[in-house]
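Dropping a structure here in structure tokens format, bear with me for questions.
Note that one protein chain of the assembly has been removed; the remaining protein chains are unaltered in position.
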Amino acid sequence: MKKVFVFVVVGVVLFSGALLFAADKAVPEDYDEDTYGPKDPIVWEKPVKAVVFDHKVHTMEGGLECDSCHDELFQMEAGAAQENDDFTMATLYDGGYCGACHDGSTAFASNTRCTACHIGVRGSDRLQGDAAAGKKAH
Amino acid sequence: MKIDDLEQMESEDLSTLSSAERRRFLKIGLAVTGMYLGGSILSLISVKNAHAAGVVPEAGTYPYNPHYSMVLREHLCIDCERCKEACVKTNHVPSYGFRTTILEKRRSLGEDKSETIFVPVLCNHCNRPPCVRVCPTTATWKDEKTGIVVMDPSRCIGCKTCMAACPYNARYFKEETRAVDKCDFCLQSRLSKGETNPACVEACPADVRVFGNLADPKSRVFQLVHAPDTMVWVLRPETGAVPNVFYINS
Partner (left out) sequence: MKGNSAATTSAPSNMAAANKLMWLSLFFILIGVSGAVYAQMVGHHHAFANTREMPWGMLIGVYAYFAIISTGLCVLAAFSHAFGGNQMAPLANRMVWLSIISLLGAFMVIGLEIENPWRMPLGVILYPNVTSNIWWMGTLYGMAVGVMFLELLLILTKRYKLAIFLGVIAAITEALANSNLGAVFASLQARPFWYGSQLPVFFLACAVLSGAAAIVIFTYFSHILQKRPMDEHTFRGLQTAGKIMVLMTFLVTLATLWKFINASVSNQELALAADSLLKGPLAINFWVFEIGIGLILPGLLLVITRLKSIHVLSAAALMILVGQFFSRFNMVVSGEIVPFDYEYVGVPQYLSYTPSIAEYLLVIAGLGVVGFGFVIGERFFDETFHAGSH
């Protein structure tokens, strides 16, 4: 119960805002990919372009464990879900994939706040631009 | 002519002039002055009477039928840019130009949080189009049947005044046709061939773009902009262009 509460409060508050600026914020030093999942956000290209998922927002900041989503909702392989035919908004509304939590009670409903996850071609380009710039710097 | 005949003739002095006739005469005078002042007076007379009490015209006062317009359900736009891709493909838009695009704005949600709003933009097919008024060779005009602002590339001299005059950045110079190019609601590429929707509308997966005849109360565009409790807005209303692209959030 406590976990759910933490998720609702922290997750809902931080999710979109933190997500928007995820690209701007440097990933903290103590970010451990084994604990929190891949560092780089996943950007889905199907069925529509430029939808983002950021592990850090959900795990490190939201308090979710790996097994909260894997392997029941999503395969471990990053971005694999987009190959499924049912990876659609309609499935989300029925509680599939992100819709398991994004149902309006655990986290904001899938049919609200579209641009929180749909960062758009503009947002995706910006993210990739930053990633490229970041790689260059290393 | 005898003096008696003369008396029987109708007087031609000013007292017999009906006020309607006076007005007509004055109008001719004004029109001539307007011509000489280079349209600075004429330009005040809009292409069609523009009813602009609020941004949505009163029902029944649409100058055209079909009066094509588009309603953009702004908050649903996710910038997937399928509309742009469809437009490019359908209308042979070169890589350096666009007929429609997506803008992005940020709205603060308080503290350091904000939300992103994507704003699809295209030609607003204004009722009082500044671009049409300024073109020296009438290379662009409002289609008499549909109200769509169209271009005849072969008349364009490339002075780019229409680009300067457009409040919506809807025009660009297309090198391939040596003329300014712009959105025509796919009149040429689709509507004239029996399609009912422009390419961008058909391509949109989120039902953001709704296209139709505003003069038809049964059309979806009519119902959306006349729905109760709905806030309808347009871009840059202060320019007086009376646009036909409306934005809503419901």
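Here are some notes:
Chains here go by letter, A and B, matching the order in which they are written, and residues are numbered from 1 within each.
Here is the rule we go by: a contact is a pair of C-beta atoms (placed from the backbone, for glycine too) under 8 Å apart; a residue touches a chain by one contact, two chains touch by 3 or more.
Because the structure is a prediction, the values reported are computed rather than measured.
Here one chain is not drawn; of B:Ala199, B:Val225 or B:Ala241, the residue touching it is B:Ala241.
The missing chain lies against chain B, touching residues 35-40, 42-43, 96-97, 103-106, 116, 119, 130, 133-139, 154-161, 163-169, 171-173, 175, 178-179, 236, 238-241.
In the analysis below, only the chains that are shown with their structure count from here on.
Between the Cα centres of chain A and chain B there is a gap of 41 Å. Interface residues of chain B facing chain A in the complex, by the touch rule stated above, are 75-82, 102, 104, 109, 111-118, 205-206. Contact residues on chain A toward chain B in their complex (touch as defined above): 13, 16-17, 20-21, 47-51, 113-116, 118-123.
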